[in-house]
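Right, chain A next:
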Amino acid sequence: MIHRISGILSNFDNLSRVYAVLIIIVILGGIISIPSMEYQGDRLYPKTIDRDSPLDPYDRGGEPFERTEVLAEYPENSPELGFTTAYLTPLAIALATTTPHMGTTIVAHPGGIIDEILYVTRGLDTVVETAILFVAFAMASYLYRRRDDE
Partner candidate 1 sequence: MMKRFSIQLFAIISGVILVIASAGAHLGIIAPSLSAVIAILIVPVLLISVGLLFAARLTDGDIPFMGY
Partner candidate 2 sequence: MIEYILAAIFAGLLLHGIHRKVIARVQGRPGPPIWQEILHTLKFLAKETWIPKTASQGVYVGVVAISIGLWVAAFALLMAGESLLLLFALYVLHKIVEHGIGLASGSPYTKFGAIRSVVSAASELPLLSSVALIYLITGSLMLRDIEAYQVINGPLLLPALPAAIALYMVILSKIHYGPFSIVEAKELVSGYWTEHFGVWRGVMNAAFGLKTFVLLYAFVMIFIGPVGVPVALLLVFLLMISLSFVCAATPMLAPYDSVTVQTVTTALVACYIIYLGVFA
């Protein structure tokens, strides 16, 4: 019995599988406990979510800008300049008008949610995030250049 378990654990090809099973167990246990949690939104941006909007989870509500001070090179290309949705690509606009369940994915990751909410007061976080990107970039460029050498 012990031997069989250790046989599975010793193969690192199973690594991601073992880890995924652990996460699934915790999350299944966690889903049961969700009703006991309370939402405390004091420090988050106030927002009223309009469930009918095509941009549902990303439509932050609030006063929309009517006019911005930003000068655009080609104003005709960005008719919604100043809105949070100013930069939707044609594909994103098409998605947004057809279904309320798809949109940009910036907040699809839990980290993205915190970022979006808390950037104002948390300078160190932005520094660390940039550092992570920098490290990733350094690794990528190193690997790429090494391939060139060989």
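Keep this in mind: a residue touches a chain if its C-beta (ideal position, glycine included) is under 8 Å from a C-beta of that chain, and two chains touch if they have at least 3 such contacts; residues count from 1.
In picking the candidates, the idea was that all candidates are chains of the complex that A comes from, given by their letters.
If you're wondering where the values come from, they're calculated on a predicted model, not measured in any experiment.
Colleague: Have a look at 1 or 2 and point out the one touching chain A within this complex.
Modeller: 2
Colleague: Okay, in this complex, where on chain A does candidate 2 touch?
Modeller: Where chain A meets candidate 2, its residues are 2-3, 5-7, 9-10.
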